[in-house]
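Removed from the display is one protein chain of the complex; every other protein chain stays in position.
On to chain A.
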Amino acid sequence: MIGFATRRIVQAMIVMLVVALLAFTMFRFVGDPINQMVGIETSIEDREALRDRLGLNDPVPVQFFRFITKAAQFDFGTSYQFRQPVSELFAKRIPATLELSFASAVFALVVGIPMGIYAGLNRESPISKLFLSVSLIGISLPTFFIGILLIFLFSVTLQWLPSFGRGETVQIGSWWTTGFLTISGLKALILPSITLGLYQMTLIMRLIRAEMLEVIRTDYIKFARARGLPDRLVNFRHALKNTLVPVITITGLQLGAIIAFATITETVFQWPGMGLMFLQAVQNVDIPIMSAYLMLTAFLFVTINFIVDILYFFIDPRLRVGRP
């Protein structure tokens, strides 16, 4: 277990180093950072002085080392467009993205799991077939078009729900803002989280259905039924439990995908999160924000992957046997 965890951590650190190298290359070589910081009237001498002061004349490995040390302390420099420290900009927007991702993950699980169980247990019923066809359409519709359709239906035509922003938010602590505590905040959350979670919901539903179909044919389920255990007990205690291992893996990995696809959903709904900021940075070539977003998401993905690997170990007893 410890050997496994150490190996995983070393791998994760290598991934982070490679990503940092990429982010650094972007930061240092795409466009001239000095040109972005000073005005047109700054003289060449002043530019050189600034270059020297920022350490841009040092050998590249020294600069890279400095970049990593600063990044480890969440110092990613100053945004070209906003003239503010990148870390402050991100701190303001992280709560919005995390709340949206959390709400969509909950939506995907709460709706996807029961649908999957039903479709797995009643394979031939018309409702199961309906679920499957709907899920196929859900997979084929691009995320942004789902958002547009929902806005068209619920905001423009029916006028039930807002189509942009977070609604009213409440400040908790020094930097966290939440939309979970106000009615307008919760209403604003509904459409974006459905948009973002729909793909994951269909994925989880199909996965649980496939796993259920497989588990139900196994011997121990037949024996449980032969013993006369009630259906409900067999279905949930014996069958469902054994479908959960792949579901947890996929859910964990999809959490990363949710955070990445939040970029699109946030753009459609003008949700003030870090994805929207990243997209604006891409459009305006704001390299510090782009490289910081790259490092932050890489860190999130690597951490999630690590936690999933470790969870695997605890859930599936077979993995524990015979390993040092």
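Keep in mind that, in the parts below, a contact is a pair of C-beta atoms (placed from the backbone, for glycine too) under 8 Å apart; a residue touches a chain by one contact, two chains touch by 3 or more; residues count from 1.
Note that in this section contacts and distances are computed from a predicted model.
Choosing from "Ferredoxin", "Putative transport system permease protein", "1,2-phenylacetyl-CoA epoxidase subunit PaaB" or "Cytochrome bo(3) ubiquinol oxidase subunit 3", the protein name stored in UniProt for the chain missing from the display reads "Putative transport system permease protein". Among A:Ile34, A:Leu229 or A:Leu279, only A:Leu279 touches the chain that is left out of the view. The chain that is not drawn here is touched, among residues A:Ile264, A:Met277, A:Ala292 or A:Val308, by A:Ile264. Of the options A:Ala71, A:Leu240, A:Met274 or A:Val302, the residue whose C-beta touches the omitted chain is A:Val302.
If you put the hidden chain back, the residue from A:Ser43, A:Ser140 or A:Ser174 that touches it is A:Ser140.
On the side of chain A, touch with the chain left out of the figure occurs at residues 14-15, 18-19, 26, 30-31, 136-137, 139-145, 148-149, 151-152, 156, 163, 256-257, 260-261, 263-264, 267-268, 278-279, 281-283, 285, 287, 290, 294, 297-298, 301-302, 305.
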